[in-house]
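A single protein chain has been omitted; all remaining protein chains appear in their positions.
The block that comes next holds chain A.
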Amino acid sequence: MHTWLYRGNALFTAASTTLAGLCILATLTDLAHPSNPQIQRPFVSVEGLQKESGMDRAYLKLNLTADLSSLFTWNTKQAFIYVKAEWQTASRPINQAVLWSHIAQNAREAVLELPHLHVQYPYTLTDRGVDLLGQPFNVSVGWQTVPHAGALFAGSRSFSGYQFSSERAPVPRYMPGRAWS
């Protein structure tokens, strides 16, 4: 029985099988792509550290010089690039907070030269307690790519050796996102 319905069904099945195969092949080409993101160690300064609603909050400023354009392949739709801080306290061994993020939709937008990067709303570097003083912390630059079709890829580069100030310091007036206290 070869009616239009059966031919349509066969055509649809063949087309979707081919498309699925092409999507898998496109993802396989991503695996062979060597990406080499260049990220310079940022200078980080703690501009202020104060108690807000009973929790320590630090106001950071850093410079970001990074070239993540090599993340992009023909199958990359966007790269989500972010900066995050990581620290330890006595009660919580792992604390992570994203400080800043950027969506790059092509390789050109993944070249970053930001000499005065502040913590971006609604991100905050806030501890769950009052244990930030004098603590060391890490700053990492991370990324995650979204393909046109296929697997997502993620990575990050971590920089250590930073330290919160050992005393609370008022937050300067010019700091963006400064809470009124």
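The rule we apply is simple: a contact is a pair of C-beta atoms (placed from the backbone, for glycine too) under 8 Å apart; a residue touches a chain by one contact, two chains touch by 3 or more; residues count from 1.
Please note the rule applied: contacts and distances are computed from a predicted model.
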Fill in: Among "Signal peptidase complex catalytic subunit SEC11", "UBC core domain-containing protein", "AP-2 complex subunit alpha" or "WD repeat-containing protein 46", the UniProt name of the subunit that does not appear here
"Signal peptidase complex catalytic subunit SEC11"
Practice prompt. Taking the full complex into account, find the residue in A:C23, A:L114, A:L133 or A:M175 that is in contact with the omitted chain.
Written response: A:C23
Fill in: Residue, one of A:T17, A:Q38, A:Q96 or A:S166, that touches the chain absent here
A:Q96
Fill in: Omitted-chain contact residue, chosen from A:L114, A:A151 or A:A169
A:A151
Item to complete: State which residues belonging to chain A touch the missing partner chain.
Response: 1, 3-5, 9, 23, 77-78, 80, 82, 84, 91-98, 101, 103, 105, 121-123, 128, 142, 144, 146-152, 154, 156
